[in-house]
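Before I ask anything, let me first share the structure, which is written out below as structure tokens.
Yeah, one chain of the complex is gone here, protein chain that is, but the others are all in their spots.
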Amino acid sequence: MLAIDAAAHSSPWRRVHPAVKGTLFGGLLACALVLPVWPGAALSALAALAVGFGPARVPPRAFARAAWVPLLFVLTGAVTMLVSVGGPDAVLAWAPDGWRRAAEVAGRAAAALCCQLMFAFSTPLADLLPRLARLGLPTALVETVALTYRMLFVLLDTARRIRTAQAGRLGYQTRAAWVRSLGVLGAAVFVRSFERARRMRRGLECRGYEGELTVLVDTPPVRPAALLAAALPPLSVAAAALHPGMWP
Amino acid sequence: MAVTDSDASTARPAVLAGRGLAFGYHATDPAPVFTDVSVEVLSGEVLAVLGPNGGGKTTLLRLLAGSLTPDAGRIVLDGAAVRRTRRGTAGLRRRVQLVFQDPDDQLFSASVTQDVSFGPLNQGLAEREVRDRVAWALAALDITGLAERPTHLLSFGQRKRVVLAGALAMRPDVLVLDEPTAGLDPAGVESLLATLEGLRSAGTTLVVSTHDVDLAHRWADRALLLDRAVLAVGPAREVLADPALLSAARLRPAWGPAVGSALRAAGALPAAAPDPATPDDVIRLGG
Amino acid sequence: MAVTDSDASTARPAVLAGRGLAFGYHATDPAPVFTDVSVEVLSGEVLAVLGPNGGGKTTLLRLLAGSLTPDAGRIVLDGAAVRRTRRGTAGLRRRVQLVFQDPDDQLFSASVTQDVSFGPLNQGLAEREVRDRVAWALAALDITGLAERPTHLLSFGQRKRVVLAGALAMRPDVLVLDEPTAGLDPAGVESLLATLEGLRSAGTTLVVSTHDVDLAHRWADRALLLDRAVLAVGPAREVLADPALLSAARLRPAWGPAVGSALRAAGALPAAAPDPATPDDVIRLGG
Partner (left out) sequence: MHIAEGFLPPVHAVAWTVAAAPFVLHGARSVTLAVRADPDAKLLLGASGAFCFVLSALKIPSVTGSCSHPTGAGLGAILFRPPVMAALGTVTLLFQALLLAHGGLTTLGANVFSMAVVGPWVGYGGYRLVRRLTARLPETTALGFAVFAGAALASLSTYSVTSLQLALAFPDAGSGVLGAFAKFGAIFSITQIPLAVIEGLVTVVIVRLLSTV
């Protein structure tokens, strides 16, 4: 239903411990943010893309589709750095060094985005939720977040179907119709969300629900060797970026 | 094995057709639902679409009604290919109305009248005409009494009728119904069928997906068997009387033709008599 | 007109019963659903509950499973009336598991294993035994392959099975299923029936509501016709072979008995042979 979520669930790396994937892509993300943008961010991006499209087999088309919106934000934001306003000579002028600065920010963000997306594409959010409890969050909160995850797919499905039905009855042809249809849709989804909560309580009561939603969580041990292997790419990127001598 | 209906199409013009349709839900499933499906909907007929779950029935219905855009192939309305523009799609949707299986997906307003008037209002009709349309649609579905009722207090069968009224208020030429009888009790099925038969005799073309082979056999003019490809299309009485074809589409045989043959073989039914359509027909034979 | 089954109850003990049940959804409807319904569920049987929509099938099922509290009357489990205390209800719910028609009402967790483990964990079992229960329940429903799948990416039929596994993992004595075959295609119905038959032969008592008279006729041991009152209860082969009774419950007659009588009358079926259960049986007769 959601492309990233669906891809993550069928990822060959689904079974890899989240901590391992976190170390790998989180490490690369840190490299992209902290190291000198050239070659640090570039190397991080390359490493993330190589690992993601390589062994993690992230589908390139879905990746491109997901990356499009944030990239647009990054480019829009970077464009503003090309110009300077309110200077002594002109209201609007080319910013000194603007190109370099814009490229630097855009490059860094794009690299970071690759790392984030590769993590999201190989790690289902569902696998992360149980870790929230281990971070020390109260059970009540973790269970609420987990319920949000489950119900959002049910509600998203409802919203899509209502929208399709509205579109079939020409609800999105004009801007005025669009606003009205969206309002109707929002209200309907809100009512359904309460209805869902009520029905789920009814359904869970039959399964013995009395307030706690305890479930069995598989806790595969983190293998130190895997963690070490996952730390290697970020460490190599860091070493390569900090010792430019390695580069011809 | 495939049954074709080259002669049927000459009798009535095709009001709606899909040619070489391909579609896949690429975001979540790499495999396409189907890659080359063609179908003609003849003016004034009841076309039943049958097949297993996951075989693409709903997808085909949504493509025909302009609720999905095909990856390849095109939709043809009155002989002219529908353009993939906003106007083209709007034109298709105005003429072809889709009714989903679950009425709750389509009942989004608080009251029955509000909901049924949604489509006509979007067509930019004057308030007076909207009122006429709503009154007419409610009368056609035999639910004038529900006009002022809140939608969430209606029974399942009533909600199904309100949704149908909402589609009908658009005055479509073709009504596309996804599993219209699912969830209805036998009495509800019969009464809905009578209503739909009324619409059909008033000139509306019907495309209906169903699991119910017997229902399709007794009601539809033509049947299309779909399991990620068109397995057969032709007169319902022929296609749905063929156990081999049905088994290929992962459906069970129909009672009617099986019982008809058995009774004819036993001499209890004249050779020229039609197959029994319902258990009542069989009981009447004995009585 | 009513069929009683005084003799059947002597053969098997009643594991669960409702006596003089009354219930109404007073918040939305002043009229009660029913005011005096009694039912016995015999150990090891399949009891089918049939009737029109709005006749109270789901309400009766929920009362039997402790999901609703009757306005009057009581629920009897193994001969002892269930107390209306928290503990009494909890005990009833543990022994009698209700599976709703919509699987999304009961699936709350992100993964199949997690969801199925909820019931056993709630019973306070040790982790090891919970794992065994989950594995066993998944195997019984033939969905071991789905263990690690996220619930929201499953098909409707798969989700139905997961909910059933979740109920089964509680090791209930009675499984109460509301329209278990609704929304499934013919192949899905057959495969679910085979699975349920397996559970029954392993000793689970089943109470099933359905619209499908033929399904109930060929599968259930006993049938109860409900339309705001018990119209009939008795052996399924008798109750569901009686067109007058079915018509009183606003149901259509079953094909099987009608065809069986007609074929017997025509001499195509020996007098002692059972009614055909499916169209395939009829076809086989001719072949």
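In order of appearance the chains are A, B and C, and numbering begins at 1 in each one.
By our rule, contacts are C-beta pairs under 8 Å (C-beta built on N, C-alpha and C of every residue); 3 or more make two chains touch, one makes a residue touch a chain.
This one's a predicted model, so the numbers in the text were calculated from it and none came from an experiment.
Asks: Would you indicate which residue among A:16, A:51 or A:74 is in contact with the undisplayed chain?
Replies: A:74
Asks: Among A:83, A:228 or A:242, which one is in touch with the chain left out?
Replies: A:83
Asks: Using the document's definition of touch, tell me which of A:20, A:66 or A:240 contacts the absent chain.
Replies: Hidden-chain contact among the options goes to A:66.
Asks: So that we can see where the missing chain sits, which residues of chain A does it touch?
Replies: Contact residues on chain A toward the absent chain are 2, 4-5, 29, 32-34, 66-67, 69-71, 73-74, 76-77, 79-81, 83-88, 93, 95-98, 101, 105, 108-113, 115-117, 120, 125, 128, 137-138, 140-141, 143-152, 154-156, 159, 163, 175, 178-180, 182-187, 189-191, 193-194, 196-198, 200-201, 204, 210-213.
We adopt the following convention: only the chains that are shown with their structure count from here on.
Asks: Can you work out the whole-Å distance between the CA centroids of chain A and chain C?
Replies: 44
Asks: Could you put a whole-Å number on the gap between the CA centroids of chain B and chain C?
Replies: Using C-alpha averages as centres, the distance is 30 Å.
Asks: Roughly how many whole angstrom separate the Cα centroids of chain A and chain B?
Replies: Their C-alpha centroids are separated by 41 Å.
Asks: Mind pulling the chain B residues that touch 2 or more other chains?
Replies: As it turns out, chain B has residues touching two or more other chains at 28.
Asks: Tell me, which residues of chain A touch at least two other chains?
Replies: Within chain A, residues 1, 6 contact more than one other chain.
Asks: With touch defined as at the start, can you tell me which chain A residues reach chain C in the complex?
Replies: Residue list for chain A touching chain C: 1, 5-6, 9, 14, 124, 126, 129, 146-147, 149-150, 153-154, 196, 199-200, 202-210, 212-218.
Asks: Over in the complex, which chain B residues touch chain A? Could you list them?
Replies: Per the touch definition, chain B meets chain A at residues 26-30, 62, 65-67, 86, 90, 93-94, 97-98, 100, 102, 104-106, 108-109, 118-119, 122-123, 152, 166-167, 170.
Asks: Can you check the complex and tell me which residues of chain A touch chain B?
Replies: Against chain B, chain A makes touches at 1-3, 6, 59, 61-62, 158, 161-162, 164-171, 173-174, 177, 181, 184-185, 187-188, 191-192.
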